[in-house]
Each structure stands twice: as C-alpha cells, then as structure tokens.
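Note that one protein chain is taken out, while the other chains of the complex remain in position.
Chain lettering (A and B) follows the sequence in which the chains are written, and residue indices restart at 1 in each chain.
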Amino acid sequence: MTFFRELTDKPWLTEYVPLELTETKAESNELPAKTALKFFLVVVTVLFVLFTITFLSRSQANDFQALSGEPWLPFTDASQLWINTTILLFAGVCMQLTVFFLKKEQINRFILLISCGCLLSCLFIFGQINVWQQLYYAGFALTENPANSYFYLLTGIHGLHIIGGVLALSYVVFQFWLKNNKKRLLDNLTLCTVYWHYLFVVWLFLFALLTGNTATYKSIALFCGF
Amino acid sequence: MAISIVIVLLVIGSLIFHYVSPWWFTPLASNWGAIDDTINITLWVTGVVFVLVSLFLAYVVFRFQYNKNRRAHYEPENKKLEGWLTAITALGVAAMLAPGLFVWGSFITVPDESDVFEAVGQQWHWSFRLPGDDGKLGRTAIQLISERNPFGLDINDPSGQDDILILSNEMHIPIERSVKVLLRSKDVLHNFAVPQFRVKMDLVPGAVTYLWFKPTKIGRYEILCEELCGVAHYTMRGHVVVDSAEDYQKWLSEQQTFAQSMALPLGDLDKGRQIYAGCISCHGPKGEGNESLNAPRLAGMSSWYIKRQLAYFQKKIRGTESNDTFGQLMSRMSTLLPDQSAINDVAFYINSLVPDEAEHSSIGDLVKGKQLYSTCSFCHGEQAQGNFAMNAPKLSGQHDWYLSRQLKSYKNGTRGNHPFDLYGSQMMLMSRLLHDEQDITDVISYIGTLDKGLLGKASLSKGSLPKSTLPKGSAETDSSDTASLKKSD
Partner (left out) sequence: MTQTTHTAIADQVDDSHHPQSFISKYIWSQDHKVIAIQYSITAIGVGLVALVLSGMMRLQLGFPDQFSFIDPSSYLQFVTMHGMIMVIYLLTALLLGGFGNYLIPLMIGARDMVFPYLNMLSYWTYLLAVIVLLASFFVSGGPTGAGWTLYPPQAILNGTPGADNGIVFMLISLAIFIVAFTMGGLNYVTTILQARAKGMTLMRMPLTVWGIFVATILGLLAFPALLVSAIMMLFDKLVGTSFFMPAILSLGENIDYKGGSPILFQHLFWFFGHPEVYIVALPAFGMVSDVIATHARKNIFGYRMMVWAIIAIGGLSFVVWAHHMYVSGMNPYFGFFFATTTLIIAVPTAIKVYNWLLTLWQGNIHLTIPMLFAIGFIFTFTHGGLTGLMLGNVVVDLPLSDTYFVVAHFHMVMGVSPVMVLFAAIYHWFPKVSGKFLHTGLGKVHFWGTFLGTYAIYLPMHYLGFLGVPRRYYAMGTTDFIPESAQALNASITISAIIVGVIQLVFVFNVIWSVFKGKKAGDNPWNSTTLEWQTSQTPPVHGNWGPSLPVVHRWAYDFSVPGVKDDFIPQNVHPDQVIMLEKEDGAEMVKGAENEEGMQNNKSGDIT
C-alpha cells in the first residue's frame, strides 16, 4: 500500500517529494464523495458486524429459538423473503442500468429505470413489512424470543438504510433538476448504485444469518469461540 | 523558571505525601500477599519513571529557557536513542506484567480443596447459602423467589434440601481454609468486595461468577458493593466474619437448612392471640398502639418484620442504648416470649389484626415531604406498604410520633448502631438525608397521607407461598400472609 510506504518518508528532507511529481499525479484523484462513501460503508459494515456478534452471542442462550429448522417455524419456508430478495436485486440492476443509460444519454430509459429503482426499493420495504405482519400474526411477536427481536431489529435497520438511500437518490435527482449538472448527476448516481449493491450484499448476509437454524448457530458460535 | 521549581516541588511533595500519609491499604487478612507484592513492584517501577521523567522535564525547561543569543538545536530524529528508549520501556513493562499475569493465573485457579459458599446479591442486601452436607448447591431460578423461598431454590432438587440458608447480611467462614465464593445476583449488577481480602468480582444476573481467597486473620470484615446498583448502592454492606474452627462450627449448627425453613409453620392464630394478651396493655387489643405508653401500632405489620424485631429485642441487639428507655422496656418484655414458635405465632397473629384508621397529627409540607419520600419509596414502596424483598417494613398507618422517634433514633445512633443490627445500619445512612426536624415532620406528614385504602394489607410482595415449579404465567395476585393462608386452607 502506498499509504504505508509513504509513512516511512523522511519529511524533513525537503527534496524527497518534488513538486512536479505531486502535480502530475493529481489527475488520478477520485471524487471526495467516493472516499466518503467508502468510509461510510465501512462504518455501516462495523455496525452490522457488531449486531451480528451480539446476535451470535445471544443465540447461545437457552431461551433462543431459531426461526427455521422445524416445519412449524416461519423461515423453514422462506419464499416470501426470497421474493423480497429478488425485488432488491432488480432494484440494484435498475440502478446499474440507470448509470449505463445516462452515460449513453438515453434520457427516457434513464427516467424509466430510475423510477423503477426507487419503486422496487420501496416495494422491498413493503415486502419486509409484510413479512413482519405475517410473523406477528403467526405468533412470532417482537418480544417473544430474541431471534424474533433480532429479525425485526436487523431488517428494520437494513430497511432504514434503504429508505436513507432512496432519500439520497431523490436529493441527487432534485439537485440535477435545480442545477442541471449532468457530470455531477452521473458521479452521484454511480455512488448511489454502489450503495444499492452494498445493501443488497448486506441483505443477503442478514438473510442467511436470520434464517439459520439452531445447529448452524451452534457451529458458527463454536467456530468463533463464544 | 517558576514552572521548573514547581514541578520539582510537586515531585518532592508527592513523595512526601506518599511516605507520610496515613492513607494506605488496610492490613491484609487473606492469602493474597502476592497481590500486594505486585502492587509494590508496579508502584516502584512507575514511581521511579514518574520521578525521573518529571525531574528531567523540570531540568530541561530550566536549562533551555529562552535566550535570544542561543538557537535551538536541529535534530529531526535519533534512531539509536529512540530504539534504546523503546527497549527499556518494553523491559520495564514486561517486568510489571510478568508477575501480574502469574498472580492472575493463581487468582482464577481455585484450589481443589476449597470450601464453597454462595453470596447472593439483591438491591440492596446480601444473603448467603452453604451447600450443606452433600457439598452441592441446589438449583435455583429467579421465578421461584418468594417470601417463603427467598433464594429461589427448586423444591424438587434433592441436592438443595440440605443447603444452609443465611438470610442475613453476615456470613461466617473458618480461618485458614481457602474458600470459593460463588456469586449470584437476583436483580442488577453488584460487586462482592472485601478490602482486607484484596479481591473482588461482579455479580451478574443470569450468570454465576466466582472468586476465591483464604482468610488468615480472625475478625469481622465489611463487604462492600462496588458496582453501581441503584439509589441505595452505598448502603449495600454486609459482613464476613472469620471465625476459628470451633466458633465456626458453633455458628454453623445454629443455621437452618432449606428443608427446615420450608417446614416451619406459618403460625397459629389461636396461640398467637393467647400470647398477644400479654401485649395488649400497651399495644392495645387491636394492636392500635398507644401514644401515652409509647407503644407503636402493630396491627397489620408483616410477620417477618415483627419476628426480626422481637428477636433483636430478645438478643439485646435493639433496646440496649442507655437513652432508649422505651426500647429497654420492650427488650425486657420480649423475654416473656419463651421460644421461636411463640414469636412466630404472635407475629402471625399481629399480622392478621386489622387496624382502625390512624389519626395523623403532623402538619408538614406535603410537597417537600413527597420529595423527601421519593428516596424512601424505592424500598418502603410508593404507598409505604413495605416490601419483604427489600427488608423494608410497612410505614403507612403507623403513628407519626413513633416514626418521628425512630427516625431520630436512627439519626443519632440510638437505633441501628449495634453491629448485629444488620439492616439498621442502612437506615442510619438513609436517615441522614433528613437534615432537620422539619424534614422529619414533612416526610412523616406525607407518609400519613398514604394509608388510605391500604389498611390491613400487610405487604404487596408477590407470592408468599412456596412454589414448587416454575410459574407458567405471571398471573399472581397481591396477597398478604393471611390471605395466602386462607387460600391454602
């Protein structure tokens, strides 16, 4: 890593970094927003990793009843969640195509797809809420069991991140409408797309985590040394 | 200039303070001399570094003060010097760490031959349990805890039957025998710390933690809770008494097992009524109390409280201070009760008495009183109804003059000062919150407003009867001793 190589510089040697060098390299800059997004994704990752660790630790308590594994448990058949997953996947695909068509300047398709992206994301949220309702009516209320609590909590936090993404996307479009700066729109949409893909990966992870069965948690926890 | 001198003076002052001050560890009373040694090693290493660094700082600041004819030296780094300093520091750190880890290893490895007892923490009391003859502690569950079964033992577990229960803030252990203390909490985090033994550990609800030590000096040592556990955290004290082997056996033989405690009858109303005839002259036929004879109202008081106070009077724990004339009187009267079952019966009878509505004469500031009572309410209850789990007697319905006198007694040490009044010390600390006469009047006036509608209910604590299995739901009703008895009949 150049970062670590640079740490061994002896800065009091003024000739070490000739100015010319720094100027020529300046063009390879990435967008500040991209750097910020990278760090933000790291922060969000830390957040979910910590939730996961508490989840695994909590899953080893006696009163923990996993949500799948037995026929009467809700996620033994997780088809509803698979539908939601597909929706979110398509939302991400739409976002990716949005960038693609914007680059090609096919504005109509761009508008169509960005609307699709937003709608599908909202649909995903409604799908998740639907799952909550089904769970609730099947007797898996929030406080019944820590596994339920975690399901509502983690899907909720994930959903909030999606909603945040939709808001940010609206803001980006709104800015474009105000200032009509296409370069900026493209940059920002690219970042939004990255965010969508990231949230899809997080969702896949949460999906796998939350619908595991007791034996899975046991072996993961054993492996992690809880 | 001044700063250099001051730093030198601070260093010298700190050293003098260290060597002259009388404030140091209380003398060790356990096997953990190794901990003290580690502290000394660490203190020496860090102390020497502190003195050297500080004096060097003072010297540098003095020596290289601004001089317009001089120029600072230019030296970006000196790898050799930095390397040496790093190495020496690492060495010093290792010298402290190695013995520390070694001693920690012995702290977490309990010797096989250790005795075991369990210390149970709750807001804001201690109680203890010994495994009994079989050497095994019985299973417990929080849901099983009740007034009859304050440890929450599972009645179906045979290994729990012979567990010796010590429902008191004081525990005895024999000298020169290493002991493993299992720590269990009924409610929040607590900490079992005895400064003389040097070791401490948190009590964590839902888990059992432990520590071990070997007492080496006979004496009575204070247990402190050192993990914030609520408003009365600072009053959560207990005692460990280190006895000689004989004294310990004597003490042990006086304690009850779980089976014995469950076999105790609740009490006999008829016998209790007969015994109470001796109390009527002062306390009144209905237990209503009498101001002119300085007799407090007894009707409706919880039997556990009456029992404890009668035992205190009998054992000269209460009513011995020279300025406590009424207490002395009661102390003499209490000797008329021949045995434990008499106490049991009369307490049971007193609990069943339904008092008249009390008259309250105190006229204080109710708003101020309510404010002051907010601290009391944690234990004595929002309605001053008392709470067995908190060892807090009922206050509502009691005569103002009696409450006032007791509060003053606690404040001036007439009551609660005896070393074996294990709960009085808590009230002594708490009574200090009432700074003057007016505060006492205010809070008593407020308590006086609380007894409407609560008369005859001894306690609102749940589930007075022993339960043998975990409750399915929490559909329990508020019930006094008497009510529960009727149900069980």
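Following the convention adopted for this analysis, contacts are C-beta pairs under 8 Å (C-beta built on N, C-alpha and C of every residue); 3 or more make two chains touch, one makes a residue touch a chain.
Since this is a predicted model, take the numbers as computed values, not measurements.
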Which displayed chains the unshown chain touches: A, B
Options B:Ile5, B:Ala90 or B:Ala245, residue touching the unrepresented chain: B:Ala90
Contact partner of the left-out chain, one of B:Ile12, B:Ile39, B:Ala277 or B:Val354: B:Ile39
In subunit A, positions touching the absent partner: 2-3, 5-17, 19, 21-23, 25-26, 28-30, 32-33, 35-36, 39-40, 42-43, 46-47, 50-51, 54, 57-58, 61-64, 142-143, 146, 149, 153, 157
Contact footprint on subunit B, counting only the chain that is left out: 1, 3, 6-7, 10, 14, 17, 21-26, 32, 34-35, 38-39, 42-43, 45-47, 49-50, 53-54, 56-57, 60-61, 64-67, 70-78, 81-82, 85-86, 89-90, 93, 96-97, 99-101, 103-105, 107-108, 122-123, 141-143, 145, 183, 185-189, 191, 193, 195-196, 198-207, 209, 220-222, 224-235, 237, 372, 374-375, 378-379, 387-390, 425, 428-429, 432-433, 435, 439, 461-462, 474, 476
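The working rule: only the chains that are shown with their structure count from here on.
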Separation of subunit A from subunit B, taking each centre as the mean of its C-alpha atoms, in whole Å: 50
